[in-house]
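Below is one structure, written out as structure tokens, with a few remarks after it.
With one protein chain removed, the remaining protein chains of the complex are shown where they sit.
Chain lettering (A, B and C) follows the sequence in which the chains are written, and residue indices restart at 1 in each chain.
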Amino acid sequence: MDFSLSEEQTLFRDTVARFLSDSLPFDKRQAIVDTHPGYSADHWHTLAELGILGLPFSENTGGLGGSAFDTMVVMDQMGRALLTGPYVSTVLLSGAVLDRVGADGVEDIIGGARKVAFAYAERGAGYNLNDISLTANKNGDDYVLSGKKIAVLHADTADDLIILARTSGAQRDQEGLSLFMVPAGADGLSMTAYALQDGNRGADITFDGVRAKVLGDVDNAFGLVEEVADQASSALCAEASGIMWAIYDLTLEYIKTRSQFGTALGSFQALQHRMVDMYMMCQMAESMTYEAALAFDHDDPDARRRSVSAAKSLIGAYGRKVGQEGIQLHGGIGMTLEYSIGHYFKRLTMIDATFGDSAWHDARYARLMLTS
Amino acid sequence: MDFSLSEEQTLFRDTVARFLSDSLPFDKRQAIVDTHPGYSADHWHTLAELGILGLPFSENTGGLGGSAFDTMVVMDQMGRALLTGPYVSTVLLSGAVLDRVGADGVEDIIGGARKVAFAYAERGAGYNLNDISLTANKNGDDYVLSGKKIAVLHADTADDLIILARTSGAQRDQEGLSLFMVPAGADGLSMTAYALQDGNRGADITFDGVRAKVLGDVDNAFGLVEEVADQASSALCAEASGIMWAIYDLTLEYIKTRSQFGTALGSFQALQHRMVDMYMMCQMAESMTYEAALAFDHDDPDARRRSVSAAKSLIGAYGRKVGQEGIQLHGGIGMTLEYSIGHYFKRLTMIDATFGDSAWHDARYARLMLTS
Amino acid sequence: MNLQFDAEVESFRSEVRDFVRDNLPGDIRARVAAERMEMPRDAQQRWHKALHSKGWAVHEWPAAYGGQDWSDAKSYVFEREIALADAPRPMTFGVGMLGPTLIEFGTDDQKERFLPSIANGDHLWCQGFSEPNAGSDLASLQCKAVLDGDIYVINGSKTWTTDGHVSDWMFGLFRTDSSGKKQHGITVLLIPMDAPGVTMTPILTFEGTHEVNQVFFDNVRVPVIDRLGDHDTGWGIAKYMLGLERFGTAEVSRSMASMKRLKNLATTTEVGGRALIHDPVFMTKIARTDMELRALELTEQRFLFQPGGADAMGAEASMLKIRGTEIQNQIYELMVDALGYDAHMVVDEDAVNGAPGDAGHATRAYFNMRKTAIYSGSNEIQKGIIAKMVLDL
Partner (left out) sequence: MNLQFDAEVESFRSEVRDFVRDNLPGDIRARVAAERMEMPRDAQQRWHKALHSKGWAVHEWPAAYGGQDWSDAKSYVFEREIALADAPRPMTFGVGMLGPTLIEFGTDDQKERFLPSIANGDHLWCQGFSEPNAGSDLASLQCKAVLDGDIYVINGSKTWTTDGHVSDWMFGLFRTDSSGKKQHGITVLLIPMDAPGVTMTPILTFEGTHEVNQVFFDNVRVPVIDRLGDHDTGWGIAKYMLGLERFGTAEVSRSMASMKRLKNLATTTEVGGRALIHDPVFMTKIARTDMELRALELTEQRFLFQPGGADAMGAEASMLKIRGTEIQNQIYELMVDALGYDAHMVVDEDAVNGAPGDAGHATRAYFNMRKTAIYSGSNEIQKGIIAKMVLDL
């Protein structure tokens, strides 16, 4: 048993860390986030050059063949730097879908030339990936899509969209779901883009008879989508863990240097104990990022679901608490836009509300306990 | 709006407090609890003399016609003194049933000559008062009871038993329940008595064709039983609140006087803040004893259920936390049999596990939110 | 023991309810109901003037100054009803703090010059207490006022100045002597915000709301006639002002209104074919929070209506502030949970309902309201007060 990073992982971590600390110091971040499209095109190209965009893809598509642990190491750093942009939507979601169904275009993603957004969420579905009303009807060789998607990450700068749609069955069946691809500017597609709380961008999209090509097996996409979502969740856990440590570091530094009533805040025992609680939650969260990555080392889908849900739930709950405590221990300065901690907190909150919050994963985990 | 005690209430409180502090100092309690029947017959007679056994009963049965607030004031004191004995089972449960159905015998309870236990709980029913399998079949003017009851408080010193039994309907119907009375030594009745964690006594009772007289309306007892249970729950809330304050007082006193590493424990800020948390929970709990007593001032049964559930749930949860913290802040001495805090904690735990724990009352409250 | 209000108070409750229903502008109600953080100056004034026309805008002031001499019970019911009807909060600084303080400590000239425009809502005030490096240690303030003849000359800075950018005047604490104990040498001055040398930088909170400001003073000249109380002894006045906040720090009424919206959101939000209100785990959380809010409400009533009334309240106010802000934050947290993917979106500034149910701005409110556990003496400071004053530790 060995938790240490391989030489390669260390190299990746350090490369990404150096790039982000050089190019995305916090005082430059707000200007980037405030300007369309909410991230830097230069950063995206550098990620391509560094190979990060190809990290999870197999070597025969030009990727690096990285494992879930490799992604974990990188996402942890992205979390600490509060990097915005379509890494999750293009690489971890859309790229993974294309790679698995054997579709073209992964090379372009790896090279940074192409961005793809993944439209899965619908209003009223909560976090359930099987609750899909958007329909795809066969028309000649193609399909025609009608319905609505919400919260599509970085759709406004995507070249193409992948859409999870219903080809048969009832609204909440796991069977009868299929994946489709359309160009972002397709006829019949209308998009309302908006800023997200964490600095990323999202969009609600209406499909009114949009012609689309099917990706992979018809009626059979649920398993693939669930696995891809679990993989992205695992990566988000690592991002959250990095953020939690960043909050911890900031707060510890703050209470060591900030004086009140003539004493450093850090000498107040009540604050010390709360800081220790934060430390312990960060440690537990970090451990669970390993759990979530470990999930992809074995083939049992239930074991994978269990591990990912355990990690996502605990990290959601601990992240919330660490974020709240970090702000509280900072006092007024922690409430301001110009200080980083609030932005960390916003991102943690949004990570929890993506692919299932703590409560959703508790419920999935509890269901799996019944069958194990 | 006026939360202060009336002159009468103050008199009651002081009388009960004086009696209990004189006759039940903590260092004498364990000997009483360890000796059958787990409480003092002398104390019981004094409670009769003081009128406490007649407190909740109407004046025309010889009682004092006290309100739920009057009971609250008395139970709070009983909690602080950790009084064991059949006050809940004989006065608040059985006496209330007899009074409501207009049966004889309340006078004897008030006088202290007669004790009656109330058998309602069944294994597998949880805290649900409608989940009753023990059957009562009509046989001439009487009924014949068959089945089992568990956790019957102070059955081993009761003269008679009141039994909640099913006369018609399915196991979990609210309709079809009736109340019966049998002498404790009736043919066909067998009892296994045991000590309870909190020093009281309980019994499991098997009824094998026991002849019994019906009390009140046949098939229609559920509403009455639920109301009586809510009243007893309201009283238990007050007892728990008294216990919580006793734990708070003990703990505060302890950390003020106990030194460690050359300093009074009470000067450690982390402990101060936890003590403040305990103080706040005690205040909130005390407020909820008013809520639970207030429940009987109006006639809407749903309003009553809501108030009692809110109080019982919060007091259950806060009581658990206050008990755990009280022991923790005491350290080793708090773990010992000869110190009172563990006994307070045991009683709080058992109060929570009577007539519905926090979770059960949360669920009842949530159901009522749907209909309000 | 009697836990009901008497008939007179209940009839007053109906009067308030009717008045708010008929006089609260719809656009203002909608802003509050959407859990929006900003309340523009114009909206604050419109609502204030509506109350003023009824004689209720400064009801806590003595009758001689246009107040109502209401009982604690009536004041309590009034605050409850305007909150439940989604009316904006009253103007804290001018009406709640400065008014009573001027009446207690001000000169006749000051009362004449300032009270009428506070009462009729023409002038908004802000508070100049906090400073960049003081945190919760208010008395350590450094912003200097030097007496030069009959003029104070102010140099330095104040921060966390709520509503500074929409205010006409500020009442502030300034350092006039730093030779002794830090509580000595503090003077209260009243300053027009358009005085030469006053400048302001907005401080945005991390979710992007502009409520607070940093205010800079560069040789700002304030005549002695605009000093409240005596030279160097302003600390007593400051404590008096802070003591005025006893009432309503628990935010019970506001939280009841938010709780109503949370239940509405859980009723109208469908997840997987059933309304959230049928999810036992989520409903347990709402139920618990609802119970805690009731416990807080009763605790506040016990404290307010104890013998001696609100005036007898000491460190109890600290408990109400701690538990009140915790429960308030819990409610917003549950709103965010209920919103799911709808919580991600930054709802357009002007949108009143950006998401299903009310509470469209709930995510922003969740972020913003973390401040309540920090300001007015952080919850940690409040625990220290209770430990000292109540627990005698």
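A few remarks follow.
Keep in mind that, in the parts below, contacts are C-beta pairs under 8 Å (C-beta built on N, C-alpha and C of every residue); 3 or more make two chains touch, one makes a residue touch a chain.
These figures come from a predicted structure and were not determined experimentally.
Looking at the complete complex, one finds that the omitted chain is in touch with A, B, C.
For the chain left out of this panel, the touching residue among B:11, B:41, B:113 or B:335 is B:335. Considering the whole complex, the residue from A:26, A:194 or A:279 that touches the absent chain is A:279.
For subunit B, the list of residues touching the undisplayed chain reads 121, 123-128, 131, 150-151, 171-172, 194-198, 202, 258, 260-261, 268, 270-271, 320, 324, 327-328, 331-332, 334-339, 341-343, 345-346, 349-350, 353-354, 357, 359, 362-363.
Interface residues of subunit A with the unshown chain, by the touch rule above, are 1-6, 9, 69, 252, 255-256, 266-267, 269, 272-273, 275-276, 279-280, 283-288, 290-291, 294, 297, 310, 313-314, 317, 359, 362-363, 365-366, 369-370.
Mapped onto subunit C, the interface with the missing chain covers residues 280-281, 284.
As a convention for this text, only the chains that are shown with their structure count from here on.
Relative to subunit A, the chain whose mean Cα position lies farthest away is B. Spacing of subunit A relative to subunit B, judged by their CA centroids, is 52 angstrom.
Here the CA centre of subunit A is 38 Å from the CA centre of subunit C.
The geometric centre of subunit B is 43 Å away from that of subunit C, both derived from CA atoms. Among the residues of subunit C, those touching two or more other chains are numbered 380, 383.
Among all residues of subunit B, those that touch two or more other chains are 269, 272-273.
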